[in-house]
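Some chains have been omitted; the remaining ones sit where they do in the full complex.
Labels run A, B and C following the written order; every chain starts at residue 1.
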Amino acid sequence: MQHFALIGSGFMGNVHAASLARHPSVSFDLVADIDEERAGATADKYGARAISVDSVFESDVDAVLIASSTDTHADLMERAADAGKAIYCEKPIDLDLERAKRACHAVERAGVAFMIGFNRRFDRSHAGVKEAIDAGEIGRIEIVQLTSRGPTPPPISYVKVSGGQMRDQTIHFFDLARWLTSDEPVEIFAMGGALIDPAVGEAGDVDTSLGVMRMASGALCQIDCSRRTAYGYDERLEVFGSLGMAESRRQRVSDVSLYKGRYVVEAGMHPDWFDRVEETYYAALDAFVRVLEGENLALPSLVDGLAAQTIADAATRSLQSGTPVRLDS
Amino acid sequence: MQHFALIGSGFMGNVHAASLARHPSVSFDLVADIDEERAGATADKYGARAISVDSVFESDVDAVLIASSTDTHADLMERAADAGKAIYCEKPIDLDLERAKRACHAVERAGVAFMIGFNRRFDRSHAGVKEAIDAGEIGRIEIVQLTSRGPTPPPISYVKVSGGQMRDQTIHFFDLARWLTSDEPVEIFAMGGALIDPAVGEAGDVDTSLGVMRMASGALCQIDCSRRTAYGYDERLEVFGSLGMAESRRQRVSDVSLYKGRYVVEAGMHPDWFDRVEETYYAALDAFVRVLEGENLALPSLVDGLAAQTIADAATRSLQSGTPVRLDS
Amino acid sequence: MQHFALIGSGFMGNVHAASLARHPSVSFDLVADIDEERAGATADKYGARAISVDSVFESDVDAVLIASSTDTHADLMERAADAGKAIYCEKPIDLDLERAKRACHAVERAGVAFMIGFNRRFDRSHAGVKEAIDAGEIGRIEIVQLTSRGPTPPPISYVKVSGGQMRDQTIHFFDLARWLTSDEPVEIFAMGGALIDPAVGEAGDVDTSLGVMRMASGALCQIDCSRRTAYGYDERLEVFGSLGMAESRRQRVSDVSLYKGRYVVEAGMHPDWFDRVEETYYAALDAFVRVLEGENLALPSLVDGLAAQTIADAATRSLQSGTPVRLDS
């Protein structure tokens, strides 16, 4: 049984709380939040105990799940590392790449178990594609296609502080591209526009974009991103290789078909990203717990957390300059 | 907030416990089981309190979820009714139809809220078909097709006490047929055999069967059942009408496709019934809680619980006699 | 090169004419029809020669394709057999089973190559299911499901002389059931009604029906038939066995998907039976020509032509009596 403290009981914190409560090998002991009332409500719901953030590091829990606001991640990671706690930290580590690297060094020095919350890697279908690749089913990888289209644009106020579409949205797919190919990009070119909302362009960002990358092996990757669909959350990927092609198809919300007249009307996509990926949070926690209990599984690492940010920075430079950018990996 | 006691903490009890813990409008207070240790373990996991069965009816919970063994259902229903508790009871009410009817009368007299656990009605896709029907999308119903194929036959010892395939497996689909058509069968014919295991035939049962029913409206229904597939759990239904056809398709375990040579290899069916229908348990609880909180939703009723048993009895007589059987509804 | 004469240049005759013109190993030489003008038009279109029916049997063609009206089939088969011509005859041989048998004996005595036009056996997808069965992929067959739903009911005048739904529509699926299972039915039960049009019932027929059959091996078959859909031509089959299940899915007219709002709208079914099965006519001819050129392929035989009619007769008796009917095969 692994004893956990949860730091942060906002939306994401409660998503993790439900997984902690449900997992058979987890004892969900403590909840901390700067908003004590919020911490109390979550603790009550799941039979845990509310506690101050400071006290978490003095407690005897085995692991800390950090789901507080991004600007606190690096600091909390360092404190948890010092206290010898295993760490599951929501992404990103820090918007500032140098600050993020310092936190990573602290974790490395402490030698504690660590996982960054790249939960998409734990999607059943994406993981199925990865298994096919690793089993040699598709041979040498030649083309990767990734589609990321969210149903609703964030407010302009958020766009302005988000770091741009590449760092805020595409970054998850930079991680997927690295993970699927076990490879690093050497060149990236991005093309985009504010096709949905001119205000996004005025804020110096894009809401619709294409990116192409050349990996060190020579494999080519394509990513298309949109901030708004008229049909729900759309995530899809395919990996094409010398021996075959593996696809994680668009995911429908149910399996209903209605045959009428000239058409078949089927249930559409999940209404939002959370409905689509909810189960990946439990799967991610489960992988982390298994590692804590001694299994040998690959978890999204400190390096993974930093690498995706590095690519997003380069993509942003390509978007701004209109030319390809080389990555020295 | 609705306060619940759970009676029974075996496999099904723990499935319900996880839903009770997760539901935002539920306070999961008490767990009772004749095995006190088992009750204690479930209570600990979810922050509830273990208690004796007798004490449940003296407590101040609003509702009782009965997930103990079948032979205790009728008795517990009556006691819960007397205590004025709302009742969510696992199916069936009782294998003996007369005993089941007496328990139903007690619940009716008490006037408490009741739901029988026909969880398949809460499957997202099956419910989507029902919505299409109720919205008039398919017009007058003419043909219903239901497929029920489980991956692994039960042990012969179970077959001998199960009441036969019609009462044990097909019964859920008799319920779906009634629910989808809002109609009652007037005639049924069943044909079957022990095609998988001769021992099933020696025990007087079948493991593979077809059933056809004529509904009062004239609509025709087909049900095919098998106790064993070589490809996981297979459940599918379609409803054909004067204006269109609605289908709840076979459900795959993920959305992976692998293109190789002359074939596309896709992820297959769920490995077992529980993996396929797990989420319906939460959805069923949610419907019950909404009714307790005042919403006006149709729940599987006492009548529904009895009607499916009546059809299963008639189907068993048809199998044995080799002739169609009329139902006086 | 195989030299062919076509007898009959109505709708079906012209379907076959297009195949004869297109096939690389066929020399399409002669066209005969009691309507000489119609024969001339077809001959002109494809560069063949119009000729009288009598002259066909004195010509030096290798094979005769009989696509004239049903009441002429038996007579033309006998004349072609006497003249030593290979015979491809449209179904059925004759509505009168005794007359059909006499014609078959004549063909057998003459020893000429023969094929009855059960073209559905040559559908790519149905044939794919058959190949999977014959390759042992699904093991011992336990359940067969066949769906046959045509978009538009025939006129009542046709219904009255058609012999009834079993003999007119379901018969093709009785043939598919025999072909897929390599087995014969021993018992059949049919249930039906005039759900679409009461006039069909007044004419003594049904327009919607279910049939269940037990095969000699014990395998169970289900067939559902409707004379009218609101969504085009619907044909589907699946064969379930001890090692797996093979399905020939509903066939869409194209591969377009439109994602909008909560739904995905896909292209529907073929608008009519001919659009759905057109390519099977060429595939059937191709199989016949390959046999003429020495290949060893199984063609739908004289026995096949008679057997499906026998089952249709039994099914009709079951519909009328409301009881199961045994077949002595």
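The rule is short, and it goes like this: a contact is a pair of C-beta atoms (placed from the backbone, for glycine too) under 8 Å apart; a residue touches a chain by one contact, two chains touch by 3 or more.
Here the structure is a predicted model, which is why all the values come from computation and not from measurement.
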{"item": "Subunit count for the whole complex, all chains sharing one sequence, 3 displayed", "value": "4"}
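The rule is short, and it goes like this: only the chains that are shown with their structure count from here on.
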{"item": "Inter-chain centre distance, chain A versus chain B - centres from mean C-alpha coordinates, in Å", "value": "37"}
{"item": "Chain B and chain C: spacing of chain centres that average the CA atoms, whole Å", "value": "42"}
{"item": "Between chain A and chain C, centroid-to-centroid distance (C-alpha), Å", "value": "56"}
{"item": "Contacts with two or more other chains, residues of chain A listed in rising order", "value": "259-261, 267"}
{"item": "Complex contact set, residues of chain C against chain A", "value": "229-232, 234, 252, 259-269, 271"}
{"item": "Contact set on chain B toward chain C in their complex", "value": "138-140, 142-143, 145, 147, 149, 187, 189, 191-193, 195-196, 208-210, 212, 214, 218-220, 222, 224, 226, 228-231, 234, 240-245, 322-324"}
{"item": "Contact set on chain A toward chain B in their complex", "value": "18, 21-22, 24, 45-48, 124-125, 128-129, 132, 137-138, 243-251, 253-261, 267"}
